[in-house]
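The chains shown are only part of the set, and none of them has been moved.
In this document, chain identifiers A and B correspond to the written order of the chains, with residue numbering beginning at 1 in each.
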Amino acid sequence: MKQKLRIGIVGGTGYTGVELLRLLSQHPDAELVAITSRKETGMAVSDMFPSLRGRVALKFIDPEKAGLAQCDVVFFATPNAVAMTQAQALVDAGVRVIDLSADFRLQDIAEWETWYKTTHAAPKLVAEAVYGLPEVNRERIRSARIVANPGCYPTAVQLGLLPLVEAGVVDLDHLIADAKSGVSGAGRKAEVNILFSEASDNFAAYGVAGHRHWPEIRQGLARAAGKEVGLVFIPHLTPMIRGIHATLYARVSKEDDFQKLFEDRYRDEPFVDVMPPGSQPDTRSVRAANLCRVAVHRPRQHGGGSDTLVILSVIDNLVKGAAGQAIQNMNIMFGLPETTGLMQVPVVP
Amino acid sequence: MKQKLRIGIVGGTGYTGVELLRLLSQHPDAELVAITSRKETGMAVSDMFPSLRGRVALKFIDPEKAGLAQCDVVFFATPNAVAMTQAQALVDAGVRVIDLSADFRLQDIAEWETWYKTTHAAPKLVAEAVYGLPEVNRERIRSARIVANPGCYPTAVQLGLLPLVEAGVVDLDHLIADAKSGVSGAGRKAEVNILFSEASDNFAAYGVAGHRHWPEIRQGLARAAGKEVGLVFIPHLTPMIRGIHATLYARVSKEDDFQKLFEDRYRDEPFVDVMPPGSQPDTRSVRAANLCRVAVHRPRQHGGGSDTLVILSVIDNLVKGAAGQAIQNMNIMFGLPETTGLMQVPVVP
């Protein structure tokens, strides 16, 4: 019988943590052996998340006692600036690491330090880390010792723009990403602005002056373009739990069959669905599933034609935007079929 | 004692109708004398809308028997293509008409007929009708016999872009309006796509290929510009009841102090609030109130500067986007102080 992967999770009390638990507890090749939380040590995971009663028998354990070095793979579902202090020891012990926080996403350490307002503790590991967007880096992920799992907005925006950027068919200085996120994207933190009574029946932009996902998106697009890109990125908070809807605007610089361009680019991708022309995917069509659906439009602009493409890209921020993509990376890293444990049908309604 | 305005409402069973009733029943100079509905004739208004118990004593009445010709002003809160068949007779009888539907909004009859898919019944009255955006047409509204009350999206988008367009400081061929509306904007119609279980916890674009408010916005901006403008307009449905948030993108063609430009433009406007620099107004900050709040941003685009302005514009679609603006027009038409009956403080939370 095949040995199951021994899995550790560091910091499992947030939304990406509980989503990892939901998915890994149903993954046929995964064995959860430890989940750490300093604050909740000793508490049964299913006492904090009754949805996991009968499915996850673990208790939160102190990181020191978790035996993480004996795991095959450790996921970090921690706040930013935690994984960077612990990952090297695990990697040295032969454990493969998938970091769902932002610590290893930006290759430019100075830029990372500007945005995350702290000194980076592991710049060498950053250099080694592979950015875990399988649709771009599948081969490098396979052998990576440490994977930087992409942010939620960067996943939706990059998957929506990459075909255009790679093909060099749009003005790379004036890309616009108008993105809308469900509230779970802000995490399971006790903050007033994401209270039900604040965020419900309400809509607003935030981070207009600068959001940490902006340099991450620009880094990914620049790699694809082979040069710097200009991007205006405006995130908004929308009153739903899960889901990101990115509405992307790009000016055509070279005519092409853009629908076909997308279909060709993602033909073999199990988790990117290029919708038929005219589609307007809603976020619930990917709810609780590891999917990105993309639609390509060229709406009227003047009385006549248009030189502006509009790409609609939707994901579940906690799945393809976080925990699901992390497991997709794990599958790739350990030679499992990439879709293992990730074929849940979206929950509608 | 001052005589109150005698007011009739045609078609009061939708959301703009009940919002007119909410506001007019609290207006010190208004006397509701008739509200018509063919389908609900004889039903007490407060049986359909118990929120109006004790405040509106009227019953829905058949239009033929409503004595509308004896009113000072008649509001049409009807589906499109109704007002155009009834307004002329009222105008001829000396009644002033405010149409909240789309019948008199587009001066180009051919374009109207394309978008609304029917023959226009009153093209001559269209020529006479004044577009009821007080911030643009206050003087003409004063003496208008018939006012075309603007659409909800057109109100939010025009108020957000007009200062730039009028000043000629942005590229008029590539304006982008990414707009998000609460579900009440779709009306009180029994349709599957706006059911709670469809629209809740969900987000999607719609009308990407073409929305009826697109020509209306372009008409308004073209008037201000003195020439055609190019506009990509993408509306989205967001899971809240009231509110529109327009995120507007315009490329700078001529440098200026854009914050000051907006402040100067709206200094004397009682219902447009230019927010301080850095603000990100949320829709609830105007909930149930006749207000548009606008914020001016110029976010980073490349590593360095930016040539793209981002304007955030929020309204309550049922108030400044419909019934409130209609009453503002009424106040202007009858020489009342413009804010009469419209000073409700937004409902937060």
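Everything that follows uses one rule, which is that a contact is a pair of C-beta atoms (placed from the backbone, for glycine too) under 8 Å apart; a residue touches a chain by one contact, two chains touch by 3 or more.
Small disclaimer: the values here were computed from a predicted structure and weren't measured.
Q: So 2 chains are in place, but how many copies does the full assembly in this file really have?
A: Copy number for the complete assembly, per this file: 4.
FYI, only the chains that are shown with their structure count from here on.
Q: Per the centroid of Cα atoms for each chain, what is the distance between chain A and chain B, given in Å?
A: Spacing between the chain centres: roughly 39 Å.
Q: If you look only at chain A, which of its residues touch chain B in the complex?
A: Touch list, chain A to chain B: 173-174, 176, 178, 180, 182, 197-198, 200-206, 208-210, 214, 228-234, 236, 238-243, 245, 247, 249, 251, 278, 280-284, 287, 297, 299-303, 306-308, 310, 312, 314, 349.
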